[in-house]
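A short write-up of the structure that comes next.
With one protein chain held back, the other chains of the complex are shown just where they sit.
Letters are used for the chains, namely A and B, taken in the order the chains are written, and counting of residues starts over at 1 for each.
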Amino acid sequence: MKIVTCIKQTFDTEAKITIENGKVSDQGVNLIVNPYDEFAVEESIRLKEKNGGEVVVVSVGNDKTQEALRYCLAMGADRAVLIQDPALENGDNHSAAVALAKLLADMEYDLIFCGKEAVDDGAAQVPSRLAEKLDLPQANVITSFELGDGQATVTREIDGGTETLEVQLPAVFSAQKGLNEVRYPSLPGIMKAKRKELKVVSLADLGLSAEDVAPKAELVQAELPPPRKAGRVLKGEVEEVVAELVKLLQEEAKVI
Amino acid sequence: MDFSYTDEERMMLQMTRDFAEKTVKPLAAEVDKNHMYPRQTVAKMAELGLMGVTVPPEYEGAGMSNVCYSIAIEELSRHCAATGVIVSVNNSLACEPVKLFGNEEQKKKYLADMASGRKLGCLGLTEPNAGSDAANLATTAVLDGNEWVINGRKIFITNGNEADYCILIAQTDKSKGHRGICAFIVDLDNPGFQVGTLEDKLGIRGTSTAELVFEDCRIPRENLLGELGKGFRIALTTLDGGRIGIASQALGIARAAIEDATAYAKERVQFGKPIANLQAIQWMLADLTTEYEAARLLTHRAAYLKDQGQPYAKEAAMAKLMASEVAMKATTKGIQILGGYGYTTDYPMERYFRDAKITEIYEGTSEIMRLVIASNILK
Partner (left out) sequence: MSIVVFAEQRGGTLRKITYEVVSEGKRLAAAAGDSLKVLLAGSDVAGLAEELKKFGADEIAVANDAALADYTTDAYAAVLAAYIQQENPGLVLLGHSAIGKDLAPRVAARLDAGLVSDCIDVKFADGDYAFVHPIYAGKAIATYKVNSAVKMATLRPNVFPVEENAGAGSVVDFSTEIPAPRTKVLEVKQQGGDRPELTEADIICSGGRGLGNPDGFQLIEQLADILGAAVGSSRAAVDAGWRDHQFQVGQTGKVVSPNLYIACGISGAIQHLAGMGSSKCIIGINKDPEANIFNVADYGIEGDLYKVVPALIEKLKEVKG
């Protein structure tokens, strides 16, 4: 069984965001594997452990992204491919999906896993865009995965509930929290990761031009949201405070 | 000179930080309050390979560097100093002497058992009348046919209540002084052994600090560790390495105090502004952070020297001396910054404070550290 897992390196979710020249600054920010992608990596490794085969982690990024890929190798993935190119630096979801699709087109795979979205831009576009470019079925936001014969049965989150889907393979799946519990890389895993293959490829290597991956959506500017002002803390006996609160909600905030 | 992390150092940091935050931290208060040995955490750490960090893979260890080991102990101790020292004792005081001085059979059995975490180890050195003065031991081992017969008492033994194996330092020939001391590997599943008094302690309350009682405890002749009469050397070498572990534990405690105090100072409002705006607080945090960073560099350098196979006894002593004193200072000032809240058990600061003190005492007091450093300078 051959599994390809797409990951993105993102800011730590606790990172403080600062803006420089209309862009989010990455100065001094701790970088991690996008948390949802970790669920994807974990599921891929579990499937390989159960059924044999290979897990290849792939990403679009820069020099630092190698750290994220090494982390996945330490968790138990077999090899990694990084697509790195100056033309992708200001890319959007379209750019990433086009590059990944071209890479995957020449690879063998039975399953493709992604995280349901990246915690940085929160766009949730790459899994579906990738599936479309590869002409594969997709199942997004899955919380369970069961491999069948030529198909998989998954549960996915929908608004206000869940849906069970049968999906023809190969297909693209995007992982949601709840799919599994992500392992820590073991110390022997960390040592082995050093010796695993991590290949860096450029757009030219993939036979793509800068134009092919030119972003369709361009950032005009990023800014910090206006700070939310602290309101007032109501003090006194519980009954009085509650009465005051209800009055404020009715008359001042007008929300009930 | 290169101060950047290698790939495995970075991953070790990321993994242990994450593990400590999610698995160690939630239990830390309970471990302390109820004197609870964190058995499940130890099992998880064993699975990850943390019980034999620097032990070669052929003996079921991870084969990593001492710098990686230091990083791991610091991260675990950041949230629970008791958990940190359980790991440190198994690695530095139990695995390390077998790794350095054991024969192939001993490594295959005992080292692999401890490095994999199947068994837990401890070091039996301190006695009522022999602490820092390790040469003055009263525990004896007498050869009787194919067995050593051990009699005596060891006190203050970390992991003593849970340990399966003990690296025991005992006297085989009192007349020879230092040269009459030997090291043994004792399987504690032995009718001649029992755990005596368990200490009630100020800090690191999740660890046992036990009295080990040996009464005609018979062990196989081949369980002599290293050469006959080299036990004193083995004990000193083991303690040199152990100091890197304790320095790292102290760094974890110091960082806990500094991080918590910093976060509190930014939130706590007095006179209409956060107390972090007050220079009195700023200077405390600046000093502590500087001293913590200095201690960390000393510790990593000692670990680096050990990895390079160079002499590191002086550097390990300097690291432990500085890191333990920074831990004590940082937790003292940490309580000061938190004020009344810092003195209550609502915040973990008072636990950090209680845990910090032992780092100035065990595996060689600060005074012994100065002695070691001075003797290295003046020799």
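Methods note: contacts are C-beta pairs under 8 Å (C-beta built on N, C-alpha and C of every residue); 3 or more make two chains touch, one makes a residue touch a chain.
Treat the numbers as computed from the prediction; the structure is a model and nothing was measured.
J.: Which of these, A:Leu88, A:Leu104 or A:Leu165, touches the one chain of the complex that we don't see?
T.: A:Leu165
J.: For chain A, enumerate the residues touching the unshown chain of the complex.
T.: 11, 13-17, 19, 24, 35-36, 92-94, 97, 119-133, 137-141, 143, 153, 157-168, 171, 176-178, 215-225, 228, 230-235, 238-239, 241-243, 245-246, 248-250, 253, 255-256
The rule is simple: only the chains that are shown with their structure count from here on.
J.: Inside the complex, what are the residues of chain A that reach chain B?
T.: The touching residues are 32, 67, 70-71, 74, 184-188, 190-191, 193-194.
J.: Quick one: in the complex, what on chain B touches chain A?
T.: 7-8, 10-12, 14-15, 18-19, 47-50, 53, 57, 62-64, 68
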